[in-house]
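Only one protein chain is missing; all other protein chains are in place.
Just so it is clear, A and B label the chains in written order, and each chain counts residues from 1 on its own.
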C-alpha cells in the first residue's frame, strides 16, 4: 500500500534546503561550467558566429533573439541535470533520503526542500547570465528584469517531474534516454534557436508541451519588449500547472520509493 | 560495468572477446539497445535543429568557391563531432573507470598481455561503437540530400581516422586524470571544441588570432577533412589534415602505453 498523502512542513523543508546548500558549498566548483560558462559559449558560437550569417529576425539581431532562449534553456538543463544523478544517488548510493526518512522529515519536505535549492541555483545562474547579456547589448526592454523569475518557474516545472522520474528508476541507464529523447530535443526544438513556427505542423504541438517553450516565449517577450504568442497568463498558467502536477507525482514517487 | 579480463592481443579472437565483454557490459543495464542507439540521435538532432532549423534563417553559405545550403555545411561537422565524442566517451570515461576503480588492467597485465596491446584493444571497441554511429549518420545525410552517396562512402574512412585520433588522445588523457573532478575540465574543453572548430560557422568569421588558435586544435582538422570529402571538394590540403590526425593516433597510443607501463607495471 503506497501512501498518497504527504505532509509538508516549513521547518523540515528548510532543514532539507540547508543540507543541500551545505553540500553545494563543498561541491559548487563542479557546476561552474554548466551553470555559467556553457551558456556564454553558446551565445558566442551560435549567437555571434552563426548569427553573423542570419541577419535580423523579427526586427532584432539574431544574438538578441536567442539570448532569452539560451537563458531559459540553461534553467531547463540545470533542472534536469540536478534532478537526475543527485536524486538517484540519494536513494541508491548514499541513501541520504533514507536517512531523512528516519526523522520527522516527510517525502513532501524532501521534494520541496530540493526544489527550493534548485530555485536558488537557477536564480543565481539567471542573474549572472542576464548581466552578461546586458554587456552584449542584447536586452531591449526593462521587462528583462523579470526573466530570472520566469527561469525559476521553468526550473520548477522541469525539476518536479524529473525528480519523480528519478525516484522511480533503479538504474542510471534511463538517464541517457531522458537526456537524448527529452532534454536535448526540447532544448533544440522548443524555440530556443529558431521559431517554433518553422517546425512541421505535426511536431509543433510537442514543442508546446514542453515547459521550456513557454519559458522561452515569456523570456523573449520580456527582453524584447514584445507580446508572447499566447497571453502571458496562459503561458504562466501552463508552467504552474506543470509544476503542481510534477510535485504531486514527485510526492507519490518519493513516498513509494521510501516505503520499501 | 566492463570487465575486460582478456584484453587486446591484436589477434581477432582476442579482440572478439573484448567486444563480447563490452557488449555484455552494455547489456547488463536496462533497455540497452535503446541506450546504444540513442547515442546516434544526438548529432542528428543537432543537424535538424541548427542545420535545418537555423539553416532556414541563414540560407546559403559560401565555402571556398562554392555556395552551400547551411545544413550541408553543418552536417559533415556533426559527423566529425559524432566520431569524436563516440571515441572519447569510450576511451575516457569507461577507460578511466577500468583503470582506476575496477583495476581491470592490473588483472590483465598479470597475463602475457602488454600495455600497448591493451591500448589497441580498447581502441578497437571504441571504433566499432563509434563507426556504428557515423555509418548511420552518413545514411541520414544521404537521405536528406546533404551528401552524394559516393562522397558519403568516401567520407566513412575519414570518420574512422577521426575516431582513432580522438580515441588515442582520449586514452592518453585518461592516464593523466586524477579523479572525476577532472572530467569536468575535459568536458569543458570538448564542448569548446564542439562550438568553435568551424562546426557551425566558418573559421574565417573569427578574428585572426583566434583563427590561428583554432587551427592548432584537433577537431578543426577533423571537421575540415570530413567536410572536404563529404561535399566533394577534394584538395591536397586535405592530406595535411589527415597527417595531423595520423600523428594524433601514433602519439596518443605511444604515450598511453608508456603511461600505462609506468603506472601499472612499476
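One rule holds for everything that comes next: contacts are C-beta pairs under 8 Å (C-beta built on N, C-alpha and C of every residue); 3 or more make two chains touch, one makes a residue touch a chain.
Please note the rule applied: contacts and distances are computed from a predicted model.
*Asks:* For the chain that's not shown, choose its UniProt protein name out of "ABC transporter ATP-binding protein", "Response regulator transcription factor", "GerA spore germination protein" or "Septum site-determining protein MinD".
*Replies:* "ABC transporter ATP-binding protein"
*Asks:* Going by the stated contact criterion, tell me the shown chains that border the hidden chain.
*Replies:* Per the touch rule above, the missing chain touches A.
*Asks:* Using the touch definition up top, pick the residue from A:18, A:56 or A:170 that touches the left-out chain.
*Replies:* A:18
*Asks:* Residues of chain A in contact with the chain that isn't shown?
*Replies:* 1, 3, 7, 11-12, 15-16, 18-19, 22-23, 26-27, 94-96, 98-106, 258-259
By definition in this document, only the chains that are shown with their structure count from here on.
*Asks:* Provide the C-alpha centroid distance between chain A and chain B, rounded to the nearest whole angstrom.
*Replies:* Whole-Å distance between the two chain centres: 30.
*Asks:* So in the complex, the part of chain A that touches chain B is made up of which residues?
*Replies:* Answer in residue numbers: 29-30, 33, 37-38, 41-42, 44-46, 49-50, 52-55, 57, 62, 171, 173-174, 176-177, 180-181, 184-185, 188-189, 193-194, 198-199.
*Asks:* Would you mind writing out the residues of chain B in touch with chain A in their complex?
*Replies:* By the definition above, chain B touches chain A via 29-32, 34-35, 38-39, 41-42, 45-46, 48-50, 53-54, 56-59, 61, 70, 181, 184, 187-188, 191-192, 195-196, 199-201, 205-206.
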